[in-house]
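With one protein chain held back, the other chains of the complex are shown just where they sit.
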Amino acid sequence: MTATLERPDGTVAAPKRPPRWWLLLGKDKMAAVAAVVLGLVLLTALAGPLLLGDAATRQDLDASLRPPSFDHGITGLLGTDILGRSVLARLVEAAGTTLSVAMPAVLFSLVVGSAIGMWAGYHGGRRENIAMRVADVILSFPSLLLAVVVLYVFTPSVANIVFILALARIPIYLRTARAEAAELKSRLFVDAARTFGTASWPTIYRHILPIAMPTLLTVATLDFCFVMLSESSLSFLGIGIQPPDVSWGLMVAQGRQFLQTAWWIAVLPGVAIVLTTVSATILAAWVRLATDPAQRWRLTLPTSKRGKRRVTTEVTA
Amino acid sequence: MTTFLRKRIVSSAIPLVVVVLGVFILARLTGNPVDLYLPLSATAEQRAAFSAEHGFDQPILVQLWDYLGQVVQLDFGESLRTGQPAAEMVLEAFPATLQLAAVTMLIAIVGAVLIGSLAAYRPNSLADRTSSFLSMTAASIPDFWFAIMGVLVFGVSLGILPTSGVTGGPEVWVLPIATLLIRPFGVLVQVVRGSMVAALSAPYVKVARGKGASEKRVVFGHALRNATMPVLTVAGDLTIGLVNGAVVVETIFGWPGIGKLMIDSILQRDFAVLQAAVLLTAVTIFLLNILIDVCYALLDARVRQAVPA
């Protein structure tokens, strides 16, 4: 007898696994590059300070405003600032500051916003209304003003900056999570869970969270970029990270007055910001595609051939 | 339609009120202006007199009540810094901000609809991938850095554009607008593209093609209007951001707008000016929200007839 007949019925139709994510990532070169860049930034932020020691703070007035060159070792590679500090070392140090503001802020708003949003969407009614109005209020509050006030009343510490940035972004997750939860709630399996008298949190955790998670994570990846930009803007305006701490935005502000004489002080931190945020955005776009079964095919489309074929049909038309 | 609008007006009024009250209270948390406006050597009596003159010695709720009483009579107080009526200062600064915001959003929306639709029309084509990359980059560039680069290249090195000020020909607008434009434009291109891709793959588009509709009819007659809603939402949020003041641009280019006025006022504890500015922007945003809701309702019958949550 043939193998096909011995095969039991079900196995033939065993559902195919979706392709592994790194294979998909490999197929999208832009996303792969973005992932590598982000990985490097993370690595730099973690390991860089260990390698460079106190180079970021060591002043050397003789070496003031040196342009980037290969003549002064690794610390002189990207030039020096007015106090003779290594721009490279400061960039590395600032990478750590930037990430240590952006990551906790994103995590905090993600957790709090999603929790409130799912709770609101799950229960609906008055609780949902109140949560949505609070989100409206936060969103329409001039956030820069809020930042100034909080940093004025309290001190502009890293923790306060994280708090403000997180607070300002909570509504984004709240709205997303609420919408997901409200939709999922209406589906049967949650109803079943409810009629068995489960408390709301276990139901949310077990039934709603796993389904809402991909969307929320995509939003978070994109928001990482936004939070980073906000931090650097605040620092640039002098109401974010304060010296002697250093962040990329602050470095741009400090280099601004030397724009005509020492361009590298202001230009290079900006390049660092752009590289990181653009990578985060590209990766977020990729995550959104890769986690959406209805869109995933776009990643596998043989692009060049398809493009050509369409163009030719257009010409004949 | 009227029920819908009434509900939306009520729910948009809540943030308006909370923001105005919140700023009033938050501002006073930053401390008594007396510390800034009187010399360190001022006597306790002088300080008390200053506080009493401006009402800072009263409990905060009393101050709030008095303030609301004045606002009802359209009296917004005077600036501590300049002695000018606060309303006057705010009304001087606001048009500069509004002009920038209006021109920026006009260019951003028109450009984004064109480029985003073009990209969405052939997903994954070279044009799509190029515009996606560029728009993502645009949305990710820090505006302050972009502005500085603009100054460095066009102002300092090439010397073809002024680096600050509002007086002069149309060229003074170029760098501020470019700086303001870059992020909204990048964001909107992506939103337009996304919702156009969704709309173009919707069944009703298939049906339209099945009727023999030309591509022009499919894109502009069927898909675009359905794709407008998310674009409208995001464009609204971006406009609100601009109305709240483009502090970075106003700082770098010395543009006398409302954002810089607000920040300066708070740093100087110039409460009357701050409150007047916040009131004006909050009311503008409120009106803007209503306008957006009207647009929604006009675009989609389901919105008109549904009762919003």
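As written, the chain order gives the labels A and B, with residue 1 at the start of each chain.
Quick note on the criterion: a contact is a pair of C-beta atoms (placed from the backbone, for glycine too) under 8 Å apart; a residue touches a chain by one contact, two chains touch by 3 or more.
Here is the rule we go by: contacts and distances are computed from a predicted model.
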Name the omitted chain as UniProt records it, choosing among "FAD-dependent oxidoreductase", "ABC transporter ATP-binding protein", "BLUF domain-containing protein" or "2-keto-gluconate dehydrogenase".
"ABC transporter ATP-binding protein"
Consider the whole complex, including the chain that is not shown, and state which of B:P39, B:P170 or B:G210 touches that chain.
B:G210
Footprint of the hidden chain on chain B, which residues?
123, 201-204, 206-214, 217, 222, 225-226, 299-302, 305
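Please note the rule applied: only the chains that are shown with their structure count from here on.
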Between chain A and chain B, what is the separation of their C-alpha centroids in Å?
23
Can you name the residues of chain A that touch chain B in the complex?
30, 128-129, 132-133, 136-137, 139-142, 144-146, 148-149, 152-153, 225, 229, 232-233, 236-237, 249, 252-253, 256, 259-260, 263, 266-267, 269-270, 273-274, 277-278, 280-282, 285, 298, 301, 303, 306-307, 310
Going by the contact rule set out above, which residues of chain B touch chain A in the complex?
11-12, 14-16, 18-19, 22-23, 26-27, 29-31, 122-126, 129, 132-133, 136-137, 139-145, 148-149, 151-152, 156, 190, 237, 240, 244-245, 247-248, 251, 259, 262-263, 266-267, 278, 281-282, 285, 309
